[in-house]
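Only one protein chain is missing; all other protein chains are in place.
And then chain A:
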Amino acid sequence: MGGWDWGFVSQIMPTLLRGLLVTFEATLLGSVLAFALGLVLALLRRAGIPVVSRLVWLFIEFVRSTPLLVQLYFLFFVLPDFGIRLSSLTAGVIGLGVHYACYTAEVYRAGIEGVPRAQWEAATALSLPRHRTWTRVILPQAVPRVLPALGNYVISMFKETPLLLAIGVIDLVGAAKEAGAGAYRYVEPYTLAGLLFLLLSYPAAVLVRRLERRVGH
């Protein structure tokens, strides 16, 4: 034992890459869900229907103040009692997506509030219908400014996907664990898993920072 075994590395690489693919899949689908649902939540909060905006607020606060792990367990182990059976990955994606939606909703809210009131008034003065004001005037100005913040959440989500292991999703870390367990050798699998995370999330962070500078924050 000990040392660094290149032969072992090339042997486990395919397994690790398969795991990485799952990590990508979970991050990508989770992000799409978080972006879309977050926007819906932000819009519902602003729809001007007090009951709805109160309920949305409660939902957001609830999700944000409970651990993601508990939410994942709930989706995967509790929902089946109510007849809803989800695959590990589906439960994982929904868990990540909904959890992060409660953060992106706040990001969208800030972006929407950052659009000057004068833009609403100009739209009103032109009699633009409300939905058109949203889709043509407000969101096209609000969303670009919050792209860096959304990007940061994608990176966080990427780094949090190993939690899905708890409900049986074999992501990159899961794959590393399996590869290591097979050979009773963990140095290479976990080092490589860590390196892969670093290799992917660091450039992404640099990209987001550059984006931040471009939109002027």
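FYI, contacts are C-beta pairs under 8 Å (C-beta built on N, C-alpha and C of every residue); 3 or more make two chains touch, one makes a residue touch a chain; residues count from 1.
In the analysis below, contacts and distances are computed from a predicted model.
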UniProt protein name for the omitted subunit, picking from "Ribonucleoside-diphosphate reductase", "Glycolate oxidase", "L-cystine ABC transporter ATP-binding protein YecC" or "Acyl-CoA/acyl-ACP dehydrogenase"?
"L-cystine ABC transporter ATP-binding protein YecC"
Out of A:18, A:54, A:85 or A:132, the sole contact with the unshown chain comes from A:132
If the hidden chain were put back, which of A:66, A:124 or A:191 would touch it?
A:124
Could I get the residues of chain A that touch the absent chain, sorted low to high?
118-119, 121-129, 132, 136-137, 140-141
